[in-house]
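The complex appears here without one of its protein chains, the remainder shown in place.
After this line comes subunit A, so read on.
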């Protein structure tokens, strides 16, 4: 049976894609370059991973769940994304402190790690925005 996708599904799909790329950037900057020697905080990985799974379920299996359950999945995935953002930001604050506030030279790799991380965070926030837009949309069951 061919699946019928709604506008909300595209928005959630966009959120999932942005989250995955953001997560890839998080992992890349955590295990290579300036931060290669420091331990990786896996909580954002877990948080984002679960959020993406929930979003996938929301897109592809929503007909199996009640509206309340589907909404719970959407809100839950948003909460997990926000938690991932929270951990991601805190893990990069010291880089920003060095790069933006120490008035003399810092290793270029530190600035690179920071700036790539900022790109990742932009994607995370884009994912959050896409979920917010999806949340405001009425789904067919609600019409």
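Everything below uses one rule, namely that a contact is a pair of C-beta atoms (placed from the backbone, for glycine too) under 8 Å apart; a residue touches a chain by one contact, two chains touch by 3 or more; residues count from 1.
By our rule, contacts and distances are computed from a predicted model.
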| item | value |
| --- | --- |
| Which of "5-oxoprolinase subunit PxpB", "Sugar ABC transporter ATP-binding protein", "Beta-glucosidase" or "Glutathione transport system permease protein GsiD" matches, in UniProt, the chain that is not displayed | "Beta-glucosidase" |
| Which residue of A:16, A:58 or A:78 touches the chain not shown here | A:78 |
| Contacts of subunit A with the absent chain, listed as residue ranges | 34-35, 37-38, 67-68, 71, 74-75, 78-79, 82-83, 85-86, 89-90, 93-94, 97-98, 101-105, 107-110, 128, 131-133, 135-139, 142 |
